[in-house]
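One protein chain is absent from this view; the other protein chains keep their places.
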Amino acid sequence: MRRLAQHALFWPSATLALLLLVNAAFNPSFLAISWRDGHLYGNLIDILNRAAPLMIVSLGMTLVIAIRGLDISVGAVVAIAAAVAALLVGGGFSADGTAASEYPLWFALGAALLAATVCGLWNGVLVVKAGMQPIVATLILMVAGRGVAQLLTGGQIITVYYPPYYVLGSGFLLGVPVALWIAVLLWAVLQWLATRTALGLFIRAIGGNPDAARVAGVRAADIALCVYTFCGLAAGLAGLIISSNVKSADANSAGQLLELDAILAVTLGGTALTGGRFSLAGTVLGALIIQTLTATIYSLGVPPEVNLVVKAALVFAVMLLQSAEFRALLKRTLRPGAGAA
Amino acid sequence: MNPGAIVLEARGISRAFPGVQALAGVDLTLRAGEVHALMGQNGAGKSTLIKVLTGLCAPDAGTIKLLNSEVSLHSPQQAQRLGISAVHQESHLLPNLSVAENICAGRYPRRKWLGGIDWPETRRRARELLGRLGIDVDVTQLAGGLSAAVQQLATVARAVAGDARVLILDEPTSSLDADEVQALFRLIRTLRDQGVAILFVTHFLDQVYEVCDRITVLRNGRLVGEYACGKLDARGLVAAMVGRELVEAHKPATHAPAADETPAVLAARGLARRGALEAMDVEMKAGEVLGLAGLLGSGRTELARLLFALDRRDGGEILIDDRAVRLEEPADALRLGLAFCPEDRKQDGIVAELSVRENIVLALQARSGLWKFLARAEQRALADRMVAALGIKTAGIESPIGQLSGGNQQKAIIARWLATQPRVLILDEPTRGVDVAAKQELMAEVLKLAAAGTAVLFISAEIEEVVRVSDRILVLRDRAKAGELPGDAGEDAVYSLIAGGMTAGDA
Partner (left out) sequence: MRRPLLPLAITVALFVAMAIFGGVRYQGFLSLQVFLNLLIDNAFLCVVAVGMTFVILSGGIDLSVGAVIALTTMISAALLHAGWNAWAVMATVLAIGAAFGAVQGFLIQRFGLAPFIVTLAGMFLARGCCYLISTESIPISDATYTAIAQARIPVGFDASLTVGAVIALAVVLGGMRIAHATEFGRTVYAIGGGESAARLMGLPVAATRIRVYLLSGCMAALAGVVMTFYMLSGYSLHAVGLELDAIAAVVIGGTLLAGGVGYVAGTLFGVLILGIIQTLIAFDGTLSSWWTRIVVGVLLLLFCLLQRLFEARTRSKA
């Protein structure tokens, strides 16, 4: 049991399991999954679908945090991507009354992803070439990015009526939500890169000691640039899913507080903010925990305002458990006289 | 305070860390008006003992008596209040504050009026203190603008500013040149005459005999003995530290330096960097040990960093096998067959959280690139081989490298570069902070490499060491090339080359 408890993924999994149990206790049909309208249906499916954008952003954030960086602009990038896509698709109708898109859908989505990638590259250039601290560099885009998104949408909320646009956020493939497919695919690709190529080792070296990694010949600058660019791309992808889900682009509120949720998901999953060791699976669990928490609060009939307080308590709990000093204190109190830790 | 009276008495000090017993029943006696040396190999327990005495670390067992009353030290602040001051190896000033402020921080003089800090008085006190110690520096200058050596002296000044009874100096001379060492020794003697008990930790044997009165030797966490300097000669001291007699490594008689006609593997022409190095030419031949000698600040490390492209060069070009190459960052150098073992292993060498295995394969993997990932089994085999070859003391190749002692970490870094089978190996102070026995092992390994055909650049502050192992010696002075000498030139020739060019007006 002790060995199991020491596994890196133990605490995130236990927390998630606990949340699900609490849900099931109050609402027996919570864990029920059925097949309806040609796809899987149920609360759990809902949670997975809604958690997908957060999972995607958090995966990108994991790598950034692992190299001792931070990207607090992802919310703004979500807004920019949503704005670009919605703008290019437009809320227009064609002559016969059916909703149409101004530009081909692939073009609109591609342009949005390109814009997001450029944002990520911008952050990377500031951090790597200009040598800025990551918080500062991404703070700039966080502040200015929403302004840019609002500029694109002219301060309005653009509603999209073109049905193919909704596939990303609400569509299903083989019964499973499309968004979930994308998230899992992304996770699989990253996991493969981290374990079957030297990427994992390089990232852990850069995060552990950037100077030493550079002396050892690791191309730290190139890797950092790629990581930030990818984070932007991930945020763009999430932005498209979110926008598709709400069938619109709201530059003001799209992705609001998303960066905080993403950092929380990464930390819950066991990746330390100080960089080095990281866990992709942990991040996915962390995103699920956050989404399940929101769902739990809703289904329990507790006022949604409690959500923030519970998130705060969760963050404190996880942070304290991750702290070596706290664990030492706990050991000393639970087992007095057991000798120096 | 009567000279010779016991000021600090530590008895039976023991301290364990996960996996290692750092100290076991160690005694130490410090007397007023005495300079007491603490010596031992890497991993002997010196740093741990210092941490216990300064309140950074609590002992598992043992007592400490200060002026005959027992004390329990639980913080550096408390230790300082009791009169135990320390200048640690990593001690440095706060770069963003002025020198005056660094000296008086925590003990500012106050204005009578509203209780605010009296800045003019602060500056006056600092000036007076530094003047008394013979250190000439502008106290209003930010400490970050001073050279490391001057910062060191100011740190010592701060330590004694508060009427210390016990002064602990942990390897204070590692970054000082000969003049600065003498200035420090003058200061130490002054303090000694004032009745301070001084504990002096160092690796330099000649410095011990120059300024110390007694020596305590530790080995593997245990006390070997306390000796008076006059009663123990250098050979005996080394034997006590190591536990056996040593034979010095010399170039084997059969080793022949490269002939003049051998083409240069690496040739640098007009290599320069603004503010760091004047334009100079350097040539390295296969199978040859090129020694780099010079005083502190002469540009040794700067040259090494330029050759390895760690710093950007402002002028000149580097040719490998007579061909101009792209050499803009360390990754390029690695690809061209260069290797660089840096001076500061903690800062530029190890990645503490990664395992010994991962640290060793890092450079090799960096050269292979992202996609050609070495299989686990191959990595393990390589790491095992290196650990055996260099005698690295570790609990296993999977343990985090941060748990190893300094000397073993150094060996692991060298192993990392050896794994890449380099054509050119640059070693910047590879034996610094490494104990005597390990030093010999490392030097023997280096000579073996040269014999196998690697071009080696050997940098060391110990000129005697450079002269002993080099085939050719490049001498630097004030960031420029002073000249080149053949390997058998002798220390005097090196020193006169360094001194040469200085007229009476310069001294």
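A and B are the chain letters, set down in written order, and residue numbers restart from 1 in every chain.
We take it that a residue touches a chain if its C-beta (ideal position, glycine included) is under 8 Å from a C-beta of that chain, and two chains touch if they have at least 3 such contacts.
This structure is a prediction, so every number in the text was calculated from the model and none was measured.
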Using the whole complex, pick out the displayed chains that touch the missing one. A, B
Cross-chain touch to the chain not pictured, restricted to A:Val178, A:Leu225 or A:Ile263, is A:Ile263
Only one of B:Arg15, B:His36, B:Arg125 or B:Arg158 touches the unshown chain, namely B:Arg158
Of B:Thr48, B:Gln80 or B:Thr454, the residue that touches the missing chain is B:Gln80
Can you tell me which of A:Leu31, A:Ile135 or A:Leu173 touches the chain that was removed from the display? A:Ile135
Have a look at B:Ile6, B:Val20 or B:Leu97 and name the one touching the chain we're not showing. B:Leu97
I need the residue numbers on chain B that touch the omitted chain, in ascending order. 76-77, 80, 86, 88, 90-97, 101-102, 105-106, 108, 116-117, 142, 144-145, 158, 274-275
Going by the touch rule given at the top, which residues of chain A touch the chain that is not shown? 70, 126, 130-133, 135-137, 139-148, 150-151, 155, 260, 263-264, 267, 273-274, 303, 305-313, 315-316, 319-320, 323-326
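Just so it is clear, only the chains that are shown with their structure count from here on.
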In their shared complex, at which residues does chain A touch chain B? 196-199, 201-202, 204-205, 208-209, 211-219, 221, 276-277, 340
Chain B residues touching chain A - in the complex, by the definition given at the top: 60, 308, 310, 329-331, 333-335, 340, 342, 347-354, 358, 362-363, 365-373, 416
